[in-house]
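Taken from a larger complex, these chains appear in their original positions, while the remainder are omitted.
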Amino acid sequence: MHPYIPITEVDREEMLASIGAGSIEELFEDIPEVIRLGRKLELPDRKPEMELRNYFRELSMKNGSDYLCFRGAGAYRHYIPSIIGHIVSRSEFYTAYTPYQPEVSQGILQAIFEYQTMICELTGMDVSNASVYDGATAAAEAVFMAADITGRSKVLLPLSVSPDVRRVISTYCKASGIEVVEAAYSQGLTDINDLKSKLDSETAAVVVQSPNFFGCIEPCRELFESVHASGAAAVMHADPISLGMLESPAELGADIAVGDGQPLGNPLNFGGPYLGFMAVREKHMRRLPGRIVGETVDRHANRGFVLTLQAREQHIRREKASSNICTNQALNALTAAVYLSIMGSKGLKKVAELCMQKSYYAAQVIAGISKYSLAFGSPFFREFVVKSSSKAGDINLKLMEQNIIGGYELENDYPELKNHMLFCVTEIISKKDIDNLVNILGRRGR
Amino acid sequence: MERIELIFDRSREGKQGVVLPGSDVPEQALRIPDEYMRREEPLLPEVSETDVVRHFTALSRKNHGVDTGFYPLGSCTMKYNPKINEDIAQLDGFTGLHPCSPEELSQGSLEVLYNMDKFLVEITGMDRMSLQPAAGAHGELTGAMIIKAYHESRGDYKRDKIIIPDSAHGTNPATASMLGYKVIEVRSDSRGGIDLQHLKEIAGQDTAGLMLTNPNTLGLFDENIIEICRIVHDAGGLLYYDGANLNAVMGISRPGDMGFDIVHLNLHKTFSTPHGGGGPGSGPVGVKKKLEPFLPVPLIEKRNSRYFFDYDRPQSIGKVKMFYGNFQVILKAYAYILAMGAEGLKKASETAVLNANYIMRKLEDKYNLPYNRNCKHEFVLSGLKDKKDGITTMDVAKRLLDWGIHPPTVYFPLIVKDALMIEPTETESKETLDRFVEIMKGIAKEAVESDQLLREAPHITPVRRLDEVQAARKPILRWKAD
C-alpha cells in the first residue's frame, strides 16, 4: 500500500464493479492517447517515514540556522513564545480551509476577527483585511487600491523603502501599466525635496516605509502632508513590533497601512510563509482586497462570524474584483493574533523597547571601534547602518568563521553604499552576543 | 455550546502573558526621540497565558478540519495532511534560517528548492519552475505577467484579451483584469468542455492567452485539449494551465504534454500541504523553454554540488514576493513527493478519480448529474432531483454539517444550476465514502419527507445558520471598546 491511500485492493475491485468500469484505466479513457504519459515519472523511490525523517534531519543540518545572526532586512528573529506552536498546531485550525461554511468555522473566523481588531489597534485604522501574502504584496495591493481611489497611475517609491518591496511593487505596476518613479534618500531618510519635486497630479500614491529599510524612522507626518497636498494617497509600510512604541500610521496621516506581520510570532523559515497586513480608513473599506471577517447573528440571534463584503472578491465579482487573491495567510494571521494576545500592549512595548535599547547599545559600541562608524544620524529602530573602511564581504567572512552572520551588505542593492552593513539587533540578542561581535569586529585584519 | 467571549473581553488591567527578560545593556543616553512615540497605546488584550491557551483552544474546537472529518470541498483537494511533514517543517534547521543568510549557510534549504523545481518540472512536463508565488491566484498573476512580458518582448502590444471558459474559477478572470486584460468568456459545450466553434470565433490577433483548468471545474477532462491548444497557438496566444485540479492526472497526463505553455500548481491542494484555515499555500509556476527568461528572480542553480541563487536574468518579470516563496509549504510538499514516489503519485490520482466516480454513480439516482460522463477527481451535481419547494443546494450543504461532514463547494461552477461540487480525494477510505453516500441519500429523503429539517439546518453546530446578508449590510469588522 502507498501511504495516505487507504483504499485496499478489495475496495478497488468492489468500487470499479459498482461504477461499472472494468479497470481504473477505463476511467481515464477520455484523455487522448498521445498526451498520456506512457512511462513512470522519474522521481526518487519513495521513502518510508523513517528514512524521510533521517533524510530531512540531515538536510536541515546543512543550514547554518544556529549561527548568531545580526541580519534583518525584512525578516526578524524575535522571541516566539511557546504557546504559539501549541495553538497553531491544533489540527482543527491547520487542516481547515477558508471558512466558507461559517457554522463549522467559528474558530478561525473569530480568531481572524480578533486579528483584524488588533491590526486596527496597531495601525490606528478602521478596517483590516484577513491578510495577504506578505508585506511586499500588501504594498503592491495598496498601490493598486490607491490608483483605483485616485484614478491616477503613478507611484512614488523612495529608495529608503526595502528593495524587495520596491521590486515587488514594480513588478506588479509594470504588468498593469502603473508608472513607478523612485525618490532619493539622504541621511537614511526619504529626501523630502526630491519627493516633492516628483509629486504631481498623476501621482496615485507614495509608499513610505518607517522604520525604513535602513532602520531609520521617517518624518512621516511631514511626508504625508506633502503627499496629500498633491492629492495622492499615502501608503505607509510599517513594522508591527515598532508599533508597540511608535506612532501609528493613522495618527501620522497614512491612508493605507501595510506591512509584514512576520515578526509577530512567525519563524524565519527562509522567507516564508509570512503575512501581509493591510488596514484602511472606513471610507476605503469596500476597495480593500482579500477576505474580511464580519460579525453577524444566527437564526437564534446568537453572535457569529462570517466572511463578508464578498462583493469585492473574485469568486463573486470575477473580473471586477478588487484583487484576485483567494488563499491568503490565515495560519500566519492566527499566529500574529496569538502573539499579540500573549504580549498585550505592555509586552509588545517591552519588546520594542528592548530592541531599541539593545540596538542603540550595539550601534554605539560598534561605532566605537576604529574603522567603523554609523552611516546615518537619524533615529532608528532595531536596525542601523554601519560604514566600514574594510570590505564588508571580508568582515562577514571573518564573522562567519566565528559562527556569526554579520550585517546585511547594502552594496547588493545600493551601489553607492559600498562597505555599508545593515545590522539588526532584537530582544533575543544578549549583551554578550553584541560584545562578542564587537570583539571580533575590532580585531586587526588577518 | 456556549459562545466564546472575544479575547478582548477577557482582558484585565495588569494581567500579563509571557514574562520578558529585563534589558542587559547599559541604559543608553541616545534613544528614539519622544516625538516619534505613540501617544495612545494600542488596545491589545491584557490576558494571562492560561487565558490565551483556553481561548484559542476553545476556538479551535469550533472548527472543522480534515482531521475532524470528511471534507469533500470541490476544487480544493482537502486531502489528509501527513503528520511527518509537519514534523519535518518544524526542524530548527529549517524554521530558523534567515532568508538573507549566506548561501553557504543555506545549502539545506536551497537543496529543497532546487530539487522541488526538478520534481515539479517532471510532474508537469514543463521546462522550469519558479516556486515564488504564494498561492494559486498568485501563480496565475505571475503567469499572466509572463504572458504579457512574452508578447511585449516580441514587440507585440496588441494582445489585450485573455480567453477564459465560463466554467472557470473566479481567480482566472480576476487575475486577467488585474493586469488590464479584457476577459473574453468562451462557452462550454454540452459535454462540459470548451465549445470549439466558439473558441475559434474569438481567438485572434488580440488573444494574449487562454486560461484553462483541465480537468476543468466540472471535474471533466477536456478531450479536445489538443485542438484547443492548436487554435490558441495558431492565433499567437499562450496556453495557461490552472493546476488546481492536477490531483486527477499525476503520472497519467502532463499539462506540458497537453500543449500548455505555463502552469501553476497549488501545493496546498495536490501536494498535501495543510490549508491552514485559509492559507498559507504555495503556487509554483512552470513554463516552457521559451518563457524561461521571464520567470521571477531568483532561480536556484547548482554548480559543483553547491546551490546558489541566480539573479542574473535580465528578461525576468522581477519579483512577485519577498524572498523565495512560502518555503515551509514547499518543504512539506517536497516531503510528500519523496514519501509517495512516482507510483504513489499515480496511485493517488487513480484513487482520487476512482473515489469520485464511485460516489457520483451512487448519487445520480437522487441528485441531478448534468454531465453524464466518467468524471475525474471531482464531479458536479445540479441539486436534488426531488424535493419540496424552496429547498436549495444551500440547505443540503447546511444539513451535511449536522453529520460532521464539510459540505462540497456550492453554487460553483456558475454554469451549473444549484451546483454541488464534490471532491473526495484519495485519502478517504471506502467506509467514509459509503457513509457520505448514505447521508446524502438520507438528506434527499428528508428534502421530500421532512423538509423543515433541511430549511433549519444546521442543528447541532456551535452556531445555527448565520445571517450573511446582515453582516454585509451593517459591517462590524472589528471589536471596539465600549
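Structure notes:
We call the chains A and B, going by the order they appear; numbering starts again at 1 in every chain.
The rule we apply is simple: contacts are C-beta pairs under 8 Å (C-beta built on N, C-alpha and C of every residue); 3 or more make two chains touch, one makes a residue touch a chain.
Quick caveat, the model's predicted, so the values are computed rather than measured.
What you see is one copy per chain type; the file as a whole holds them as A x2, B x2.
As a convention for this text, only the chains that are shown with their structure count from here on.
Each chain gets a centre from the mean of its Cα atoms; for subunit A and subunit B, those two points are 19 Å apart.
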